[in-house]
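Note that one protein chain of the assembly has been removed; the remaining protein chains are unaltered in position.
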Amino acid sequence: MSDQHDFVAALLDPERDCPAELSSWNGADPSSRFAVYRNNVISSLVNALADSFPVVLQLVGDEFFRAMAQVHVHANPPRTRILAEYGEAFPAFIEGFPPASSLPYLADVARLEFLRIQAYHSADTAPLNAEQITTALSQPDRLDGMTLELHPSAAVLSSNFAIVSLWAAHQGEMAIAQVDPLRAEHALVLRNRLDVEVMGIRHGAALFIQALRTGQCFGEAAEQALAIDPEFDLSHLLAHLISTGALTGYRFAP
Amino acid sequence: MKSTTSRTVSAASLALALGAAVAISAAPVMTAQAAENEKCFGVSLKGKNDCAAGAGTTCAGTAKTDYQGNAWKYVPTGTCTETASPTSPTGYGQLEAYKEKA
Partner (left out) sequence: MTLSLLADENSGAPALSSTLPLRAGIGLKSQHYRQILESQPQVGFFEVHAENYMVAGGPFHHYLQRIREHYPLSIHGVGLSIGAEHPLDEQHLDRLAALIERYQPQSFSEHLAWSSHGELFLNDLLPVAYNATTLTRVCEHIDRVQNRLQRPMLLENPSTYVEYASSTMDEASFISELIRRSGCGLLLDVNNVYVSCINHNWDALGYINALPLHAVGELHLAGFAEDRDSAGDRLLIDAHGAPVDDAVWRLYAQVLQLLGPTPTLIERDNDIPSLEVLVAEAQQAERQLALHRTPQRQALA
């Protein structure tokens, strides 16, 4: 095997001896120096996860988080050179990590946090302005078959757990003791200019946005949402999407 | 394809909803709310790629991981201990060190 292959194997496996070809001027055990590299690889990646998942960290505490993150780093080291993208597999890892099973909501909180990172760095796309929407409104018979484009940052996460409340409780917006974690919630994540917002939305609103995301037309999306959730307020959701710049385009059916 | 006829949601109600949305979103109340949001959501992320070394020769990286698929010595100690848990007698999360059931 190559030199660098051995080096990497030893970096990621603390049970392995450090590469035999390393030396030091003073005869110090090279493994005492190789430890600097081992520590930097693992601790820098654990730190990257701690930066990306601050609410998960607060929920379980620093010690538990770092120990859990270290297991993840050893099992799933980055396959990207861009650390903003690292952590995509962390929610699924948490879900399958038995010591975290006492907190069944933890994986979905992690999913929400990763959506926030993705929204933060997503592409800049100009929102529809009022004039463009008025143009669409001038052809009411074509609205049903119209498809709507959403800002790249906009994402919905539907969970069996109170992910929005748990997240908000860690932003100082409500007391954690008031949160019933076992209540299902739907989160809308989107970047409004420079800030990523997280908002709790109704089931119908979540269905509507997901339908638009999969390319279904306006009428179809609205119908699906209202069928499941008759109290879903379509105009209120659209107003929110317009005012936050989340509607970026529309296309009439040919 | 014209599927409008089979819809329970009419073209008129779609137009009404979108028209109302434009009106609501243009109202000053909405803009004030948006400005408010900007303040409380303005958390700026850090760049994570850098060229510095970290913790020196003694830290987690050289320790053997404690998790071998059966035992784990850490107990969640964060804010999760304050969440209400309907299944626990105290109403709070009952957390103990994980041990695989035999």
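Order of writing sets the chain letters: A and B. Residues in each chain are counted from 1.
Operating definition for what follows: a residue touches a chain if its C-beta (ideal position, glycine included) is under 8 Å from a C-beta of that chain, and two chains touch if they have at least 3 such contacts.
For clarity, every value in this text was computed on a predicted model and none was experimentally measured.
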Partners of the unshown chain among those that are drawn: A, B
Among A:82, A:130, A:174 or A:228, the residue in touch with the chain that has been omitted: A:82
Those residues of chain B which, in the complete complex, touch the missing chain: 44-54, 56-58
Contact footprint on chain A, counting only the chain that is left out: 2-5, 7-8, 11, 21-34, 36-37, 40-41, 44-45, 48, 77-84, 119-125, 152-153, 191, 194
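FYI, only the chains that are shown with their structure count from here on.
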Distance from the mean Cα position of chain B to that of chain A, given in whole angstrom: 8
Residues of chain B that touch chain A when the two form their complex: 1-4, 7-9, 11-12, 14-22, 24-26, 30-31, 34, 37-38, 40-43, 45-49, 53-67, 72, 74-80, 82-86, 93-98, 100
Complex contact set, residues of chain A against chain B: 14-15, 32-33, 35-36, 38-44, 46-48, 51-52, 57-68, 70-71, 74, 81-84, 86, 98-103, 106, 117, 120, 130, 133-134, 136-137, 140-141, 143-145, 166, 169-171, 173, 176-182, 192-198, 218-220, 222-223, 226-227, 234-244, 253
